[in-house]
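Missing here: one protein chain of the complex. Every other protein chain is in place.
This part shows chain A:
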């Protein structure tokens, strides 16, 4: 690896890390604003113009609050829980292709931290590690309600991971690759996978809602039934990390959905734009389009939150096991039949 390439990679890692933190920070603000607009209110508007300093104020509050570690908690695990949650949320961004390859002064810069050929598997592995943060947090609190909340959260995450994995298999049958870069490249222009896999996308987005613990599947933090769920005993920034991890997860899963199904950085007419703007600026426009898609998905997450009420726990499990998994399997069979028919009979 060349030195310039190495330096570029390090800069890219720092930038992506900063971006995902800032996006998560401002998602909390956006969530409050969006919630306000959906409820005919104004929302935070006191800290700075239009309240844009609100996340900083919230962060400051989180840091300055008293930090409590319960007497009977396991101190080490108690701290590891939220750290794991935020770590697993952050490292998912490593394989996401943020844009096309950029060419500046003869050098090719890859707008992706690392293009591993098992990118999809990596994402799934990281996402499933997120359960540990929740589970350890609930266990280390030494509080039976936290533990119950953690078990609920863990079983929900595991159940929905199955149908998520199954829904992605149908997509992989079409793409024949696990590399996110290649999947994004295959959707060049407007050949977006959502057009070939509409059912798969619906299944995937439902599972993504459950995986990120967003409404209507936000049962891990059901105040009315479980005090606070797995993070009942947490205070100050350790609680903040759990909440923050949720927003980073939302950002990463939006990026994954945009990459897998909605064409990533591709948009109709991109070749024409690239030819007119050059090999350095063209990919940057693609990055802008990619972020636009991500923000639309984040907005969709919030939109759904203020529309659909929370599921009951048994309904949640019913939906996951009795509906989504059979549908995902049917989707696989359907995809196999159609693609075989297409290749063999040449329709």
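The rule we apply is simple: a residue touches a chain if its C-beta (ideal position, glycine included) is under 8 Å from a C-beta of that chain, and two chains touch if they have at least 3 such contacts; residues count from 1.
What we mean here is this: contacts and distances are computed from a predicted model.
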* Asked: Which of the following names does UniProt give to the chain that is not shown: "Multiple sugar transport system permease protein", "Ferritin", "3-isopropylmalate dehydratase large subunit" or "NADH-quinone oxidoreductase subunit I"?
  -> "NADH-quinone oxidoreductase subunit I"
* To do: Return the single residue from A:151, A:169, A:202 or A:334 that touches the missing chain.
  => A:202
* **Of A:42, A:195 or A:330, the one touching the omitted chain in the full complex** => A:42
* To do: May I ask which residue of A:158, A:308 or A:330 touches the chain that does not appear here?
  => A:308
* For the chain that got dropped from the picture, name the residues of chain A it touches. => 34, 36-42, 45, 202, 303-304, 306-308
